[in-house]
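Removed: one protein chain of the complex. Kept in place: all other protein chains.
Now for chain A:
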Amino acid sequence: MSPATEHLVLWLIPGAPLVAALVIALLGKSVLRERSHWPCWLALATSMVCAILLVTKLAPATFESPDESVIGAMATGYSWLKVGGMDVRIDLRADAMSALMLTMVTSVSFLVSVFACGYMHGDKGYPRFFGAVSLFVFSMVMLVLSANYLQLFIFWELVGLCSYLLIGFWFQKPSAAAAAKKAFVVNRIGDMGLILGIFLIWDTFGSMDFANVLFDADNLSLIAQDHPTRMIAICFLLLVGAMGKSAQFPLHVWLPDAMEGPTPVSALIHAATMVTAGVYLVARSTPLFMYAPQAQVFISCIGATTALIAALIALTQTDLKRVLAYSTVSQLGYMFMALGVGAAGAELATAGATAGMFHLVTHGVFKALLFLAAGSVMHSMGDVIDMRRFSGLRKVIPVTHWTFLCGAGALAGVPLLAGFWSKDEILAVLHEAGHHSDKYGNIFTAVYWIATVTALLTAFYTFRAYFMTFWGPERTPPEAGHHPHDAPPAMAWPLRILAIGALTVGAAVAVTHLFAHYFEHTPGFEPVENHVFHVGLMVQSGLIALFGIAVAWFMYVKNPGLPAKVSQGANFLYDLSSRKFFLDEIFTAILVLPLRGLAYLCFMFDTQVIDRIVDGIGALPRLLSAAPRLLQTGYVSSYALMMWVGALACMGYMLGLFHQ
């Protein structure tokens, strides 16, 4: 590829969706209307093709020699802002990590947009939907292609905007409007941390470019030696940003509510792509994090906490989309666990980042599939998504059924499916970290066991949802009409393609370690010497997955009365899970209400104290004049009296009466 074509390919990846967004914004309502999906499709297909071209372009000549020099592609943009010591450019920069992520993002986006054409058909906001999706894809790929931290922040916020617009897509629903606001504001808490982290990077390194901050190893180690505490502060601040966007405990509360958006949006933004931006940020900043092992251990712990809590909540949710949402939170927790293992040793950092990014990719595929299948269920059930209101749908909507099954199997970690491989890699690096590290060994062992327990829970709740929806007696809600229909072709084909992906994508690249070999060529990562499979671990996690599925089958197919008994027997625990550990209530009580109270106090203070003082000072002249004013009575007689007294006094003075 010549440099010119390389530039073109790089620019087309974000450029095409941006053009589509503009076209739809300008013409959607008046001209395109029901054809508004065309610009979006064309653009996303272009992006996808270019992303695949990019991956092949960036492929090293041989996968055997990890020493091969760093590969990457760069396309220059323009100087966005240059003031004093701050120089921010908008450039496109791609390397192995971003190319892999781009491929996933663009292909899932394309499939989702095809699906959405069927799903959103007839909606009043049809053009608005595709416009926002195009804008989202533009922002997301720009985020991944960023060459410096501030550019990343710009598009980090823009994907947040698209998320806001799409969660609130059906803005007439008060719940959707509230969820959109919640998502934006909670994300802003993370963003605040992120921008402060970026300022600190700028202040410490004098630059925000990845090239200067991350990839210049000598400079990095020099600066890290001079400012060890700053490095830790930087990492924790970046982490706050990542936790907000990737919905890590305790900032995860926005993601389940985000399910108020249309289901394709949940599949694309709130499962496959945007929420993984935090994982990408941390993986990208691995060279920085290597100098802050405390932050890395914290990442793993936060990941473990998130994974476990979200999985526990998912156990009892009755809304199919919420089950999937909590499972997304939980799986993001998995990725975070893997990203933290660098604390156990530099050689593990690459393996951890590889495992995390691999899970990001496979999760993107199978979770998008699951959400789209759930959307297909909603579509045929007349927008009912409460699993208690339907069951036994496997004959009613066969395509949806078997594609959902593929996704569920992949999520649960059924051997040889996508999730199995990536989850297993995470378990393997955690296991190894537990053994290798002296200082943090115990912590990583604990994290490993939490991950294992979470794997069991995941298999259980995934198949609980599957059995509740597709097995049992055939029931459909009245909203579905008399003959619920399966997905139309525009929805069925993306489901099929993603299902094939969920079945094969793990095996295709994991068996040969293709992903890991490719990923290692990302600048800033140490190549790993030898890749091995931990067969023992694989067998163990395979058995765990099957056991979880079996329990779900036993409880929801074999003995349908059992779950009710269990929930009655463990009433408190059941409540804890189904009410989401009361986290929303706790946040309201300790954060929202006090702040509103404080706001009320501030306003009272404003009107009753500050403004009173101002008015008081304003009234001062009038008060001071009150006494002299008494003299100005306006009566001629009193003035005459005063004149008379005054005249007497003058006369007396002149006559010397007062002189001694």
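The definition used in the following text is that a contact is a pair of C-beta atoms (placed from the backbone, for glycine too) under 8 Å apart; a residue touches a chain by one contact, two chains touch by 3 or more; residues count from 1.
To be clear about the criterion, contacts and distances are computed from a predicted model.
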{"item": "Chain not present in the shown complex, as UniProt names it (candidates \"Phenylacetate-CoA oxygenase subunit PaaC\", \"Cytochrome c class I\", \"NADH-quinone oxidoreductase subunit M\" or \"3-isopropylmalate dehydratase small subunit\")", "value": "\"NADH-quinone oxidoreductase subunit M\""}
{"item": "Contacting the left-out chain in the complete assembly, out of A:Lys181, A:His227 or A:Arg389", "value": "A:Lys181"}
{"item": "Touching the absent chain when the full complex is considered, from A:Phe110, A:Tyr126, A:Trp202 or A:Tyr334", "value": "A:Trp202"}
{"item": "Touch criterion as defined above, residue of A:Thr5, A:Ser79 or A:Thr588 at the omitted chain", "value": "A:Ser79"}
{"item": "Touch criterion as defined above, residue of A:Cys602, A:Leu624 or A:Leu657 at the omitted chain", "value": "A:Cys602"}
{"item": "Residues in chain A touching the chain absent from view", "value": "78-86, 150, 153-155, 157-158, 161, 164-165, 168, 171-174, 176-178, 180-181, 184-185, 188-189, 191-192, 195-196, 199-200, 202-203, 595-596, 598-600, 602-603, 606-607, 610-611, 614-615, 618"}
